[in-house]
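Just one protein chain is left out here, and the rest sit where they should.
By letter and in written order, the chains are A, B and C; residue numbering begins at 1 in each of them.
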Amino acid sequence: MIRTKEQESAPMLGFWLYLMTDLMLFATVFATFMVLRHATAGGPSAPELFSMKTVLTETMILLASSLFCGLAWLALRHKKRTDFLMYSIATLLAGAVFLAIEIQEFAQLVHEGFGPSTSAFLSSFFTLVGMHGFHIAIGLLWGIALLIMFAKKGFGSSLARKFALFAVFWHFLDIVWIFIFTIVYVIGVHA
Amino acid sequence: MSAIDDYRKETIRYIVGAVAAAVLTYVVYMVAVEQRLEAVWLAVVALGLAMVQLLVQMVSFLHLGNETKPRWKAQSFVFAFLMATVIMVGSIWIMANLDYNMGMSPQQMDEYMIKQNKKGF
Amino acid sequence: MFGRLSLDYLPHEPATIGAAVAMPLALIAIAVALTYYKKWRWLWREWLTSLDAKKIGVMYIVVAIVMLLRGVADAVMLRMQTALAVGDNPGLFSVDTFQQVFTAHGTIMIFFVAMGLMFGIINVVMPLQIGARDVAFPWLNSVSFWLFVAGMILVNGALLFGGFSNGGWLGYPPLTELQYNPGPGVDYWIWALQIAGIGSLLSGINFTVTILKKRAPGMTLMKMPIFVWSVLVTMVLVMISFPMLTSALSLLALDRTLDMHFFTSNMGGNPMMYINLIWAWGHPEVYILVLPAFGIYSEVVATFARKKLFGYKTMVAALVAIMFFSFVVWQHHFFTMGAGANVNAFFGIMTMIIAIPTGVKIFNWLFTMYRGRIRFTAPFVWFMCFVVTFTIGGVTGVLMAVPALDFQIHNSMFLVAHFHNVIIGGVVFGYLAGITYWFPKVLGFRLHDRLGRWSAYAWQVGFLLAFLPLYALGLMGAVRRIDHYTDPSWQPFFIVSAVGVLTIALGIGLFVLQIGVSVWQRKKLRDTNGDPWDGRTLEWSVPSPAPHYNFAIQPTVSRIDEWWYQKKDGVARPTRNDYKDIVLPKNSGLGVAIGLLCFVFGGAVIWHLWWLAALAFVGVIVVILVRTFDENTEYTMTAEKLYQEAKEARV
Partner (left out) sequence: MKKYRVMFGVAATIIILSLLGYLLARTGHYDILQPMGDIAKQQRNLLYFALLLCAVVVVPVFIMLGSFAWKFREGNKKAHYKPEWSENKLLEVVWWGIPIVIISILAVVAWSTSHSLDPYRPIASNKKAIEVQVVALQWKWLFIYPELGVATLNQLPVPVGTPVHFTLTADAPMSAFWVPTLGSQIYTMNGMSSQLYLIADHAGDFPGYTTNINGEGYADMKFMVHAQPEAAFNSWVERARGSSQMMDAAAYETLAKPGVITEEREYMLMDDNLYSKVLEKYMAPKDQQMDHSSSTMPVMEGM
């Protein structure tokens, strides 16, 4: 893999360090979830609430979105206009679908009366998965802004720098989702 | 090595990484849904595979370690991940002990103390 | 539409009414003076929108010193109350005012005085010491400062309208949950800390990238000045620990605003988890405050003993050891919660181990003095006061690291005396020494030395009078944060402590007087060659006051204490064509805009004006997008202009 100028730049290191602080933020909310996971206050617990099938599809969609994002970054570095356009739109679409499924799952829970204020377990579930969802929403906004910039100015140098940051952010979110999938759903439901 | 081959080679590299991640996710999913493993072991296996997938994605998508000598990105990631683990494991150890001590009934109290006395404190 | 705004949140206690009137009056007086001298444009262009790290640093220090005055005023109120309120004499203030005052005292002193002074001094000094022109992200630096100011205004605004939290500077639930504390006070505290905390986090990232990426050519990590090492280690601590503060405060805010149950005492909530999270940030925080002060002491001792710092490698090793260990000790703040013998013993032993590198540093400073030529200027007197005070604090700290002992003295006046010991002794003395030491580099003239030394003596004697009686009170069973007590035999101790706090106030008065007198005699105290103390590091190679671009020509470095050896070997004067064009960031008012919008957001959430909060949040995102899409944010300064300026400075 050749080392690109963008990966070595100060803004990239600054953004990477920001992601490390985000990792610590998620670590503390994970710790809170693991501590409060049995505090259901008489209400329903994880096995009764989550369907593993939807979660698996969500995970695969987000993984696909992360792949498309990598390919879009590759296409940008090789100045492949159509590939870049196709992959970045695919990235944002997959991200939007993932977010839609998640919001639908939340709405279902709230509709059944298991909102975040019914027990500590549900509070920590909604906050942990909701925080990840919020990051995805910010990522989608950022992606759209980059696409607009690409439409107006094409492959300008600042697009490469900005898209590199976006790609790192998007991959980081997929990595956080691995641990949400493992801890909240796999261990939460089955262990 | 013309640019086209380079482009195709890296695309394959990305796809291989993604497929590996997808397989790891699916394995964890099957192990969990089949309910074959006992709770603690499922947790260990699931977390282990999550770590593996973390490394796969780090290398294939984020190209961790592929930077000039001081490798600040790799070092900062290892340190942050270490500190996150210390905080999580430490918090759970403390909170588990607190919940155990706060929820102890008189009978458990006696067992606890007999165990302490055996240690000769 | 109006959330929970209502008139009965106006202050009704005499003390709070007095303060609530005094503050706006002071602001109006400043505004009138500015209009009279037609200085608004100067203030906006030269200071508020400047991206020069030194200017931002000076603004941090000015805000921190104003907050120090308020913090000490709070301390005087607290000690006056405890000196009088024995038996059935109610003293001067109601219980609720007293509890708000000690919460405000703790919050302001840690977040807005100590952190403010730290970021101020780092902004001014660190880029100069590593031979850089500016920090890595100048605009982010301005945003961080204005978030810090937004938090500061929220803390002081609580006094005018709504009252402040009465839950102590860390606000343990369930006391700060809706069940026991429904008012806006705790929300003021949460959002002030949240906004200032995000500012600190961004500064942490900014300074780390500056040190890693913008050092002068040839300056490897092991050739950096030791102060820069302490800043690097501190910023790693900031980056790893501040997200924990953000998450603890966010979860408490979710509990209070969206009625969730993380730390409530019913519905499954677990208040102990908040205490665990807040101290997981809390302990690294106190190391964040003290490590830059250690860096300042190393620079001060080496310069005023005219000697190379003893054991540079050991000092760096000690800093890194403290960095690692500061993350595995936090449980010693709640030994008495009942986590059991094994957990207490583990964290107690880890806490003792941290005392070893700290002790090593003190020995290294002492042996830097050994075989030196010591000049007893004000910074060096601050250092000697530090060694005396901090060592006592270190002893009591090691005592309380033993869990069985902490069961007796936790949360008593003994603990209050201990942490004031290490914070005043370590942090405050260090930053006051730093301000005195680098004052000429910023304003071009030295501070009046005798007044500086007198201020240090007043602080030291004031400290001993104020806090040694508290150690005794702790051993008598006096508990912290009490506003009245029944045992008359305690009163003499509280009276001596009150006299001590007044002596410290005198010390601060002398410090402010010192600045005034120095401004008045600035001709006599003028620093002619930019190196008033015969310094060792690069910042003294630049004329004072340092130009806004720091180095016209970026120096190359080949050893530690580069400037000391350059002076020895004689410095070649740069010729006309050594100068090259340089690129500098333009001023930007967007930092101020983000600070204002975050202040509005915090205020709106506190008063449940959801529509305004949403508007402010969208506003912040819009400002960020405007900044990222703004292409021309820099201007070039021609080599000719640089050459002319350098010539004038030399004449």
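Convention: a residue touches a chain if its C-beta (ideal position, glycine included) is under 8 Å from a C-beta of that chain, and two chains touch if they have at least 3 such contacts.
Since the model is a prediction, treat every value here as computed from it, not as a measurement.
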{"item": "Residue in contact with the excluded chain [from C:Ile374, C:Leu506 or C:Ala646]", "value": "C:Ile374"}
{"item": "Contact with the hidden chain (one of C:Gly71, C:Pro174 or C:Pro379)", "value": "C:Pro174"}
{"item": "Selected from C:His484, C:Lys567, C:Arg627 or C:Lys641 as touching the chain missing from the view", "value": "C:His484"}
{"item": "Touch list for chain C against the chain that is not drawn", "value": "95-96, 99, 166-168, 172-175, 180, 265-268, 271-272, 305-312, 314, 334, 336-338, 340-341, 344-345, 348-349, 352-353, 355-356, 359-360, 362-363, 366-376, 384, 387-388, 391-392, 394-395, 398-399, 401-405, 407-412, 457, 461, 464-465, 468-469, 472-477, 479-487, 489-490, 492-493, 496"}
{"item": "Hidden partner chain, residues of chain B it touches", "value": "39-40, 43, 92, 95-96, 99-109, 112-113, 116, 119, 121"}
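The rule is simple: only the chains that are shown with their structure count from here on.
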{"item": "Whole-Å separation of chain centres (CA-atom averages), chain A against chain B", "value": "18"}
{"item": "Euclidean distance of C-alpha centroids - chain B vs chain C, Å", "value": "36"}
{"item": "Of all residues in chain B, the ones touching two or more other chains", "value": "72, 79-80, 83, 87, 91, 95"}
{"item": "Residues of chain A engaged with two or more neighbouring chains", "value": "13, 17, 20-21, 24, 28, 31, 35"}
{"item": "Complex contacts: residues of chain A adjacent to chain C", "value": "10-11, 13-14, 17-18, 20-22, 24-25, 28-29, 31-32, 35-36, 39-41, 116-121, 123-124, 126-127, 141, 145, 149, 158, 162"}
{"item": "Complex contacts: residues of chain C adjacent to chain A", "value": "136-137, 140, 201, 204-206, 208-209, 212-214, 239-244, 246-248, 251, 254-255, 258-262, 264, 266-270, 273, 277, 280, 621, 625, 628-629, 631"}
{"item": "Touch list for chain B against partner chain A, complex", "value": "3, 6-7, 10-11, 13-15, 17-18, 21-22, 25-26, 28-29, 32-33, 35, 39-40, 42-43, 46-47, 49-50, 53-54, 57-58, 60-63, 66-68, 72-73, 76-77, 79-81, 83-85, 87-88, 91-92, 95"}
